[in-house]
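Heads up, one of the protein chains got dropped from this complex, but the rest are sitting where they should.
Up next, chain A:
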Amino acid sequence: MARLQEIDYGTPKRETDKTVTLTIDGQSVEVPEGTSIMRAAAEVGQQVPKLCATDMLDSWGSCRMCLVEVEGVRGTPASCTTPARDGMVVRTQTQRLEKIRRGVMELYISDHPLDCLTCSANGDCELQDTAGEVGLRDVRYGFGGEKHFGEAAEAKDTSNPYFSFDPEKCIVCSRCVRACEQVQGTFALTIDGRGFDSKVSAGTAADDFFGSECVSCGACVQACPTATLTEKTVEAHGTPNRTVLTTCAYCGVGCSFKAEMQGDQVVRMTPYKDGGANEGHSCVKGRFAWGYASHKDRITTPMVRDRITDPWRKVDWDEAIQFAADRFKAIQEKHGRASIGGITSSRCTNEEVYVVQKMIRAAFGNNNVDTCARVCHSPTGYGLKTTLGTSAGTQNFKSVEKADVILVIGANPTDGHPVFASRMKKRLRQGAKLIVADPRRIDLVRTPHVEASQHLQLRPGTNVALMNALAHVVVTEDLVDEAFVAERCDSEEFGRWRAFVAEERNAPEALSESIGVAAETIRAAARLYATGGNAAIYYGLGVTEHSQGSTMVMAMANLAMATGNFGREGVGVNPLRGQNNVQGSCDMGSFPHELPGYRHVSDDAVRGAFEADWGVTLSNEPGRRIPNMFADAIDGGFRGMFVQGEDIAQSDPNTRHVTAALEALECLVVQDLFLNETAAFAHVFLPGTSFLEKDGTFTNAERRINRVRPVMPPKSGLSESEAVCRLARAMGYPMTYDHPSRIMDEIARLTPTFAGVSFERLDREGSLQWPVTEKAPNGTPTMHIGGFVRGKGRFMITEYVPTQERANRSFPLILTTGRILSQYNVGAQTRRTENSRWHEADRLEIHPFDAEERGIADGEMVSIQSRMGAITLQAEISERMPQGVVYTTFHHPSSGANVITTEYSDWATNCPEYKVTAVQVARSNRPSEWQLEHEEVRRTHYRRSMEPAE
């Protein structure tokens, strides 16, 4: 489409059913009570000139440009700060107003350079537009006086890698400062000085943008009406001329974006205000870190090789597909149908994932399909389905605006899910209470204007104990919502659960020592959660990646059911999904035991429907999970693998075990953007597509199905789904779609929860939250209203079983892992952007006491030794850590964080126990053995084998 310019209504939308009716320029307007005159006027297409107002921010009333006349009111009130009232008669355009506005504009322009033609905002500048609207023809004050531009200008601040700050263009409207406060919630900007000397300042006088508290979300750049804050890409290329609406491919928030383009070149990404997940906000990854898509490391030609020590050979698609198919078929002939399988990726679209699992089930003829969600949110699926009936979070993100108590467990939203964190922080600033359960003092515990009421700094691995202790307080202090439980839950199971958690051994006093949190603190948190109004739980991988991950998910569901926190806005149990399409890839039938829509492969009726549609006979036996694939590869029973967009050699636990398995395979096909760590073991490399080339849908953490639209054709010449279809055909199964929308049509046809979903509807309505069924034709923002999906809510007994991975004298510390704002998972994307400037290497965070005991100084290299292996990292002494616990991120392959993680996993789903590894830390002056090996292998056989032959 041509460049999409969203209407700026000037002030935020009011949400109330009460309305008022007024007359603006002779037109009658009905608006929600509290709406500004400015917004009411914009609703009927009458935009009042403005500079300091924008609809992402509360009105400010400083620019004096939006004055209007109101009958019976003296003077000329500002339309942005004056609420519309019943019966008001407003005029937005009179001779008097014209004169005032022009006079104000003269003052602005007397202190603004007149270099419009060479300015980076030329054609995209609200100051320029407004000067035009008010008919500015002359500046009576001239340009001879004291001013802020020209020789008087302060130096341009270009320290941020993505945008620049040019104070000479600034009109001090404070939109950037307010955006940082109100939208992002970071408060990194301020106005330095006052009066004529006022200027925008990042941090203090000693800081530049990069050195300030700025998190580079870009909300200020978006809010700036002039060229003062501008994307460097706009400076370099000029203003965009067309827009493609699409969805971010980073985390599970799933922000809607306008890709603003010139030809097939992205000029900038701007969050879309109508996007349900983000409502016009973004983070540093989504808005700025898309350069990886055109990084020189991208491989765009298919490649094959006979042995993994051979150099790659560039081939055409047909040869690559045939090569893979021949090998797979040969393996199956020799070792049976079940000897091959594959893994789907949570970064790919629903349609791409669907065709991979279909290829495996229909063309490979087995159920050996698993997905990277195995190693992140599989316990979520299991736990929520068991207790509530649906493998998904219960709310939409907007729900947090109605929450009174927010319990964050094992998640670090300001780093991992920053746009949702901003929405959460907004609610917290309004007064909602916060409880954080995390071994590490994450930013949310205390960050400007937000402070947790309770920080339960528990020992890693004691989640379930904590939940049982909280539940014990609820049950024994009479805080159960008896009416809710009686009406909505299975009473027999509730009775059993009540008796179980009421046992003395589950009391905070009994568990306090194992958890490492004082009993009184646990009691206070439980009381707050149960009695503070709407209570909502948000959680992340700190919940799932444990030996009791599934138990923990059920324990949280128990607690929320017992306190009546389901089935309305502001409550619920909500997984914060790590990757853009974790929810979707699970929905699409990526698990070895489930067909699309979470229906077991042994269910004859369901399987029958797929068999009829697909024209094949499907196996009724669940296939292999990822860990089984690895184990069987080493044993020889599993010999061929198709890996879609996942770097298992870096991301899965116990790296040595994984690489041994991959080395043993006779055919490994990797479909990816880059030659990643896994590709070192591959025989076939099929070049993938970035989100900028994809046509499909992503489903975010709130079950919202969003469209992903291509801004350019696939760089590899072939869409990923087409490549998979060709492979399926070469294997002998006919699979053809003339458009990705046909894939979604098939999904909708075969999956009841997607019944009403189609590209056409998504294009028309923006997004839909599944289930989209006959009963809920417009989707389901809040689940379980009026009753649980499974019928009666099911309380599960959640016995706390400590992990087998224990600290002892040789391994006295517990290592836990997490993410950082600027980087994303294994870093394949973000490491290939300027985001690395914020995080060049993974570090080991260690408590000052633990460091001192070992003679470790800040910044020194330390070795981290577990029962599995050792790695070396730089130490960062940090009071965020409790004593006895160390922490690292895992964004850089050379860190090898997974060399030391163990093979313990969730009892129900095999989700690895990444979050608990007993380690010893010591000073070290050399890389670990693994790192030396890794480097050596990289230098010799990887280099030869990884570099494509010319």
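To be clear about the criterion, a residue touches a chain if its C-beta (ideal position, glycine included) is under 8 Å from a C-beta of that chain, and two chains touch if they have at least 3 such contacts; residues count from 1.
In this text, contacts and distances are computed from a predicted model.
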Q | Protein that the absent chain corresponds to, by UniProt name, given "Metallophosphoesterase", "PA2779 family protein", "Sugar ABC transporter permease" or "NAD(P)H-dependent oxidoreductase subunit E" | A | "NAD(P)H-dependent oxidoreductase subunit E"
**Q.** Residue among A:A84, A:L189 or A:V886 touching the omitted chain
**A.** A:L189
Q. For the full complex, which residue in A:D25, A:E213 or A:E611 touches the chain that was left out?
A. A:E213
Q. In the full complex, which of A:T11, A:T92, A:S201 or A:Q332 touches the chain missing from this view?
A. A:S201
Q: Would you write out the residues of chain A that touch the absent chain, in ascending order?
A: 186-194, 201-207, 212-213, 446-451
